[in-house]
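Here the structure is laid out as structure tokens; the discussion comes afterwards.
A single protein chain has been omitted from the complex, and every remaining protein chain is retained in its original position.
Each chain gets a letter, A and B, in the order it is written, and its residues are counted from 1.
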Amino acid sequence: MTERQDVVTLTIDGVEVSAPKGMTVLEAAKRAGVVIPHYCYHPGLPVAGVCRMCLVHVENTPKLQIACAIPVADGMVVNPYHDEAVEARRGVLEFLLINHPLDCPICDQAGECELQNYVFREGRARTRYSPTYAKRFNPVEDFGGDILYVPNRCILCTRCVQFMEHVADDPVLNVSDRGDRAFIGIHPGEQLEHAWSGNVVDLCPVGSLISKDFLHKARAWELDKAPGVCTGCSQGCNVVLETLHNTVVRLRPRTNLEVNRFFMCDHGRLDYRWLNRGDRIEAPLVRQDGDLAAVDWHHALERAADIVKGSGGPIVVLASARASNEALFLATRVAGERFVGAFRVERVDGEEPLPGVPNLALRSERAPNVRGATELGYTETFDAAVTALADAAAVIVVDEPLDTVSNAALAKVPSVIYMGTTLPEPARVAQVVLPITNVAEEDGTFVNRDGRVQRYLQAKTGPGMARPAWWVLGELLVELGRGEPLATAGEAFEMLAGAVRAFDGISYDGLGYLGAVLGTAAKAEATA
Amino acid sequence: MGYPHEPHPKETLILSKHFGDAGARSYDGWVKCGGYQALKRALAMDPADVIEIVKESGLRGRGGAGFPTGLKWSFMPKERRKPHYLCCNADESEPGTFKDREIMRWTPHALIEGCAIAQHAIQAEVCYIYIRGEFTEPIAIMQAALDEAYREGVLGGNAMGTNRRIDMYIHRGAGAYICGEETALMNSIEGRRGNPRIRPPFPAQQGVFGMPTTINNVETLVSVLPVLNEGAEWYKDLSLGNPKSTGTKLFSVCGHVRKPGNYEVTMGFPLGELVNDLCGGMRDGRTLKACIPGGSSVPILNREETEACLLDYEGCVEQGTMLGSGGVIVFDDSADMVYQIMRLARFYAHESCAQCTQCREGTAWTVRILERILRGEGEMKDLDLLLDLSEQMTGKTICVLSDSCAAPIVSGIKKFRDEFEAYITGAKQPVAALT
Partner (left out) sequence: MKATGAYEPIFAGERRKRLDDVFTCYPTKRAALLPALWIVQQTHGWISDEAMTEVGQVLGVTAAYVKGVVTFYTMYHQHPVGRHFIQVCTTTPCNLCGAEGVVEAILEHTGCGDLGATSADGRFTVIEVECLGACGFPTAVMVDDDFIEGVTVDGVPELLGRYP
């Protein structure tokens, strides 16, 4: 609990708010429901105080103050909408626009541009800048990595420079020249090669730093957005999946102060095309007369249940560390006493940390749910499990792409139930093929490397008859007479949480958008 | 003309007493002139007592803001828990001002002595003398004097035989007016762009290299010498006008006067007398039109105001302007105020560091409007626009560079509106060079 003396009470736009000492007026204003317009300020960066957009009126202070830099004080009365403050911000906006190309129709940022937004809110209706004056012009520059710089749109807020210097600790961007000739510069021998440099595109409040990958792909307002978790590594950065016409076109970081703050790495950011693969299995398949034939779900599940029931001996589950906790758990239930679970994860040498944020890095384990799989009884013994397949009575493949598995290895097993999004060569020996959705097409949870259980939500619809793996396995349990139908991922998770000790005390609803850490309940018990 | 001029009887020669005397440049010469006595006195005193004397003397900063020097020193932590620094601001770049250059050229040891006293008062082992890059001659003279001072034991590990360390280094600027702003100056010393910093933290808490720092102008530091030599009371009595303005001040006079140069007069001296009498007035057949008394950043005075203005902090404010750095720019009736105000605006647009939006864009826009008026393409509403932009550029930025651009614009349009209108109506021919 915060000590009383560490909290001050102030009035912002007529609303009384409490805020901890040391907090800035801009942050405190958010508590009063007031977003004070700003450009250079960003909660993840040092305060620059240069754009002068967040000027507010503070009672008993001779000059307007920048809300981003002044700390709250007891009894302070802040009026962001005082005539003088509004006039000053209108002035800043006018100044920012005089050299701006006003090329919103061809600008990627349009629709999510702070310059557009604040001009819309507080700007002048007409410019007073004579049309006979030349506007500043500099050509578009390739900054390397995924980034283009459009200097004509730049408002010199310097967020990008601050990020590269103070957060990425790789100051390859600068402010060059001075006065109205200034621009964001880079040295010819250097590029934005840092593993986290793509964040400057998100940080740029205007369309000046833009992603080559996203260039002219979509208008911001056409995008549908869903909260997700990055699958690029075990860090579990919170992301937003943005789709256009049911296609993922962009990943962006979603703020989670406990995991990734405001950032995500370029590896995760650009690793989304597989979510849009066209070569998907669209219907359940069963082996009939030597060939795989499309059938309905009921028929396929019946065949799968027959395999599970009819076999004696170990049921090996070859799982992906990209599969949800719900799927992984239900697969253990399907295999029951005979469960042997293994997963495989790509490991690379070294991590790519973001120096300015503690405990944030592109991790060497390149899958999102290694911890979840481990907690649920799977071991990272994939190759051994594959070698020992001769002893298995049946194999259930859960979303494992089988890249490292030979055709012959699976062919040795009497029965194979393959659950996947695509049908790789080795999987063609399966008796039953069950089409599942990918991570963008379903709800579910992962556990990151620090034991944080995090939800991801469906961002697009799956193809054809593909269903979430938790649904498929839940139906299979019903078919086996060992369960009730599951309607949602949440129900699957509650079943998991009720059964697996590590997940004690965690509820699906309680996870919210920021997740909860495994073992919290156990710890609370221990201290009680 | 040329420098130095013969002293005028109405001058009070204290700081400039040895201007023109090349003999005073050397260590020996300076000692013969009574040099290093003030430092000896100071080093024998408790730092707090030195600060107290300077406080009592009423000495105020000569760089422009006029902040009481002793008070500024007293903001430094009393105990030296980490390194303290003194920065001497010798980045003299304010148009119209050229006094610090003469101090360094003629009496380099006076500056060294002043710095050393200040260092003792604020307990700073190290002082950086930040000299603008163009001042090649003052840099060479100061460097030679520093070398001498180290040789003579004034500086170094056993400064003046006190077993205390006083170090002093020259840091050469490289062409940026804004580095005369104290926080920009510190950034420049640290090897950064000369961007002014947001305050707080103030330099006395977190200055150069993050350490407690005091920044003083060259003239301020040399003014400490007479305060210590003659006493606070004596110094305080040097005042012709308001008792809050004490001592003597160097006024650099330039523009349309017969005898431009540096004149040292007691605070409160009449500006009209300085211009018309000491500087010999206007050239033949010319009359005084306007005057900027404190360097280009302060509001312009018309003739009546100039003649009524007393040269001290309060006297200038009374006339709607500021004493600033004491750079007096004089305009006679041949001056084209619109053109000269445009030149000033160009100066500020060129020197804007690019941080604050209003300054970066506003100074450049101001220039464009003024150039358009001078081309004969202006409209009456451009004058209101200029005033409105000036309003937006005043009191809203990290430092006062954009305020400084606005000051001559606002006062210029107010006092010389007819000259602007003459270009707009076509009564005056456009400036050919701009068309």
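Just so we're on the same page, contacts are C-beta pairs under 8 Å (C-beta built on N, C-alpha and C of every residue); 3 or more make two chains touch, one makes a residue touch a chain.
Being a predicted model, the structure only gives us computed values, none of them experimental.
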{"item": "Touching residue (missing chain; options A:171, A:313, A:485 or A:510)", "value": "A:171"}
{"item": "Residue of B:34, B:133, B:161 or B:200 touching the missing chain in the full complex", "value": "B:133"}
{"item": "Option from B:174, B:317 or B:380 whose C-beta touches the chain left out", "value": "B:174"}
{"item": "Which of B:16, B:74 or B:97 contacts the chain that the document leaves out", "value": "B:97"}
{"item": "Per the touch definition above, residue among A:105, A:139, A:189 or A:278 touching the missing chain", "value": "A:189"}
{"item": "Where the unshown chain meets chain A, residue by residue", "value": "165, 170-178, 185-190"}
{"item": "Contact footprint on chain B, counting only the chain that is left out", "value": "1-3, 83, 92-98, 101, 132-137, 167, 169, 171-177, 188-194, 209, 252-256, 260-262, 296, 327, 329, 331, 335, 340, 343-344, 346-347, 350-351, 353, 433"}
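Everything below uses one rule, namely that only the chains that are shown with their structure count from here on.
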{"item": "Geometric centre distance via CA averages, chain B-chain A, whole Å", "value": "55"}
{"item": "Complex interface listing, chain B residues touching chain A", "value": "176, 193, 198, 349-358, 360-365, 368-369, 372, 377, 385, 389, 392, 395-398"}
{"item": "Residues of chain A touching chain B in the complex", "value": "47-53, 55, 63-64, 66, 69, 87-88, 91-92, 94-96, 98-99, 128-130, 132-133, 155-156, 158, 175, 177-182"}
